[in-house]
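For this depiction, one protein chain was excluded, whereas all remaining protein chains were kept in their positions.
Chains: A and B, in written order; residue numbering restarts at 1 for each.
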Amino acid sequence: MSENLLDLRKLKKYYPIKGGVFRSHVGDVRAVDDVDLKIHKGECLGLVGESGCGKTTLGKTILRLHNATSGRIYFKQTEDEVERIEGLLESESPADRKEASRLLKDVDLTAMNGADLRKQRGKIQIVFQDPSNSLNPRMLIKNIIAEPLLIQKLATAKEVDFRVDELLKTVGLSGNHMRRYPHEFSGGQRQRIAIARALATKPEFILMDEPTSALDVSVQAQILNLLKQLQKDFSLTYLFVTHHLLVVKYITDRIAVMYLGRIVEVAKTADLFAHSLHPYTKALLSAIPIPDPTTKTEKIILTGDVPNPSNPPAGCRFHPRCSYAKDICKQVEPQLMDAGEGHTVACHRWKEI
Amino acid sequence: MEKLIETINLYTDFHTFEGTVKALNGVDIFVRKGETYGLVGESGCGKSVTVRSILRIVQSPGRIRDGKILLYFSEENKEKSIDILTRPETYMESVRGSDISMIFQEASSSLNPVFSIGEQVGESIFFHRLPEILEAAIDQLKAEVSKVGNPLTRTWKSFSLRMLEKELSANVAYDKTVAEIDERLYLVESLASDAQEKAQLISVRNSTRKSMPLVNLVRKIPFLRRYRKILDTIVTGRVVDLLTELGVSNPTAMVKRYPHELSGGMQQRIVIAIALACHPRLLIADEPTSNLDVTIQAQILELIKELKKTKISSVLFITHDLGVVAEVCDRVSVMYAGDVAETALVRELFAKPLHPYTKGLLNSVPKVVQEGQLNTIPGIVPNLIHPPSGCRFHPRCPFVMDQCKVEKPAYIEIESDHYVACHLYAAKGETK
Partner (left out) sequence: MNELDSAAAVIEDKEGLVNPGTPSTHPGISEFAFAIKRLLRNPLTIIGLAIILFFVTLSVLAPVIAPPPKPDDPYQMPHTGWRTTPSPPSAEHIFGTLPQQYDIFYGIIWGSRSAFRIGITVVFANLLIGIILGSLAGYFGGLIDEIILRIADIFYSIPFLVMAMALVVALGPGLKSIIIVLIILNWPTYTRVIRSEILIVRDLDFVQAAKASGASHLRILVKHIMPNCIFSVIIVASMHIGTTVLTAAALSFLGLGSTTGYADWGQMVSTCRNWIVGPPEQRLAYWYVVFIPGFTIALFVLGWNLLGDAVRDVFDPKMRRR
């Protein structure tokens, strides 16, 4: 079994809703609600779902751009070690739990702070969706890319120029672009600069938050090819968050599908497209417009809209829109069950459908 | 099938601080009656500018420089076309919303947050179909007046009836006058005579107003003007019918709601309802589903396909998503940097793309069955202030020849109903 770079356990991110005269806590927007996810080293894991499902929040929580409400993010730990600590956390004795907290400070990204966290930040980076917003418009390209290097103290002022030049070449731009400003570049090139900045600290993990959604179709292809190449060259691990299913099919090894803050299905990419098991995944896949006029797919049209994440339906969150829903679906929330060959699904009736 | 609208050699420029953006470089497109016509291209290629030019709503500093935009709206004479670039603005006002409607990308910014759904959908009915509504109101009032016993109510209803009749006759007279002016304009144009007479006709048309002084006065008096409430009721009834047809659940409650209470998909439905309120001949959809989730997009596309069968006759669908084109459109044009590169039936285009840009585009889109790497088109979309000489695609074209750098390729019909603008095919086919 391949090593896990990141192991998310019971991760939650709630946004409190304040209401009433005294602005007391009346509820939560449950953006990420009890997520367990393993990201293997060297893979490209896709995270798909529609707007409001929490995929972007999940990604940013891993990066500690949002602080998790509860849960653990284990970084570079063996599965045995993770299981041990989880066991300690759930045990009855307070001494065990104290021991667990002590251990967590070194291995859990949600528990780290200050200098420890800063050190780890060099290893996990992010590429944002909108290239016009992700680069400071008043900074030179050179400074934009050099900043992570300087913050992480990975290069001296003299070495910086050389390193930036190197990075620009890696992403397909030239060294003379260093002394220019972001507004002089096209969308695709700005995204390349953003990728160069993410690579600066030689990270092990990069969160790709819809990196091609704001780009034109032909540029998208260039960037996707570049990302694939970089993953191979630098042994990177990607979490590729997107809502575009054909893109995710092209670039990912495994896919996790999110709905309303929970993961509903995880499988290898080919498996997911060939035989998806969760009704939501089936509907999602059938809704993709295929760029081929000769194929006519039977579309599963979901009724209604995505429910409110502050008040999710009882039981299985998808049951109001699911054509296979039965009584148990309305009462008991399904957990992720193993369906063989690394394919897990959270549905009571997956065997029958 | 006959043509419904057509643009011939359309040139539109934007005069910005940095220079003149030559957004459209001689665009020829046409939409046939009853078809769904797709306009595909990447950002900056000019598809939005083209449709805005057709509706003459190009935002300043943009201006239509040259070309013709022909509407074939006449029922009797299929050949009769009106070049709307020569028509006055009041003529365009009667066309927009009534004959040609448009829906935009962001549904939430298309809806006014301070008006209820009923008011917004009803607005275009009020503007374009007022005579019909007035007639319906008059009929209803006539029936009521004869039945009612109470003299006070009878007086009020008679008064309302009188006012509405006056308004109706003013409207009818106005429509007649304007139609006559339009006829005269058409004759003047086709005979290519007197420019002065034409200018005079245009100014007369612009200044014609409905003459209903008493009605206008009464409408300003606070209590008396309530006689128009019956019009609101009738229009609301029509709105409810329309919403039911569009598959909105509980339309009577929906009419009183406000846009912020609705989800994205529902807002887009309402926007479509507004566009269809007056049964337009052509619906222009400018990337209506680009911002929506894939499942909601599927709902909206299904809706449009359903409506094609019953309510709308022709659709002009703009998108950058080739999957949507394959699903929804019958015929499609591919635009690049202000030029039309290729036009064909959808199956034909996907099976046998001719223009190098079309080929590159089809190859760079990830498909369900993907073999190997995605092929990319190197380079970036050109700057339209200083566009490339000759064929605007030549810097990125793998088949570039010397001629391409110098001469803009002509838009030729290579095979039946398959047009290309490329020097590779210039030898074959006759000029369109």
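Assume a contact is a pair of C-beta atoms (placed from the backbone, for glycine too) under 8 Å apart; a residue touches a chain by one contact, two chains touch by 3 or more.
Not measured: the values here are computed from a predicted model.
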Message: Which candidate, A:Leu173, A:Met258, A:Ile290 or A:Cys329, sits in contact with the chain we can't see?
response: A:Leu173
Query: So which of A:Tyr14, A:Phe185 or A:Trp350 would be touching the chain we can't see?
result: A:Phe185
- request: Determine which one of A:Tyr14, A:Tyr74, A:Phe128 or A:Phe240 touches the chain that has been left out.
  value: A:Phe128
- prompt: Out of A:Asn136, A:Ser235, A:Thr295 or A:Gln331, which touches the unshown chain?
  reply: A:Asn136
- line: Where chain A meets the left-out chain, the residues are 60, 63, 65, 117-118, 121-122, 124-126, 128-130, 133-139, 144, 147-148, 151-152, 169-174, 176-177, 179-181, 183-186, 189, 194, 197, 201, 222, 225-226, 229
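Rule of thumb we're sticking to: only the chains that are shown with their structure count from here on.
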Task: Provide the C-alpha centroid distance between chain A and chain B, rounded to the nearest whole angstrom.
output: 40
Message: Show me the residue ranges of chain A that touch chain B in the complex, using the header's touch definition.
response: 50-51, 186, 188-189, 216-222, 224-225, 228, 243, 245-247, 249-250, 273, 283-284, 286-294, 299, 301-302, 305-306
Message: Going by the contact rule set out above, which residues of chain B touch chain A in the complex?
response: 42-43, 263, 265-266, 293-299, 301-302, 320-327, 346-347, 350-351, 360-362, 364-368, 370, 373-378, 380-381
